[in-house]
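Report on one structure; see the data block that follows.
A single protein chain has been omitted; all remaining protein chains appear in their positions.
== subunit A ==
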Amino acid sequence: MERSEEALPDSAGLVLPSSTITANSSANSRGPPQWPTIDGPLGLSEEDSIEYARRFFKFGFLFLPWLWALNCFYFWPVLRHSPSFPHIRPYVVRSAIGFTVFTALLGSWALTFAIGGERLFSHVWDELLMYNFADKYGLTGWI
């Protein structure tokens, strides 16, 4: 991953003490991270992050579990270090829970559909199948 390729700043004291804490294990031993986002110093500050985390969480309710997953990915340091970032943490944790629940539901429905097939659904299966659905409504061939 590209993050690990970033060279840590030299120890001559030119830079912020923990400005490039990344998600690798050596960083954890230094203590709480300074940056809540996974991009480190290139990402958001803590004050901006609260707004973003909240907005991502709220928008995720529009049937957007991928946005919740993105929320967790982006604020990964918040999840890893429990005591830090008390304002951001609730949103990220709730996003993670929401994403897991939604994915479990969607996954089970998709698997049931795929594995069950015609035996389970009888003629409705054919209608719900995507390529038949597309053919029926003429969705292909736009390209």
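The rule is simple: a contact is a pair of C-beta atoms (placed from the backbone, for glycine too) under 8 Å apart; a residue touches a chain by one contact, two chains touch by 3 or more; residues count from 1.
Simple rule for what comes next: contacts and distances are computed from a predicted model.
*Asks:* According to its UniProt entry, is the unseen chain "AP complex subunit sigma", "Presenilin", "F-box protein SKP2A" or "Response regulatory domain-containing protein"?
*Replies:* "Presenilin"
*Asks:* Where does subunit A touch the missing chain, residue by residue?
*Replies:* Touching the chain left out of view, subunit A contributes residues 1-2, 5-10, 12-16, 19-20, 37-39, 41-45, 48, 52, 63-67, 70, 73-74, 106, 109-110, 113-114, 117, 128-131, 133-134, 139-143.
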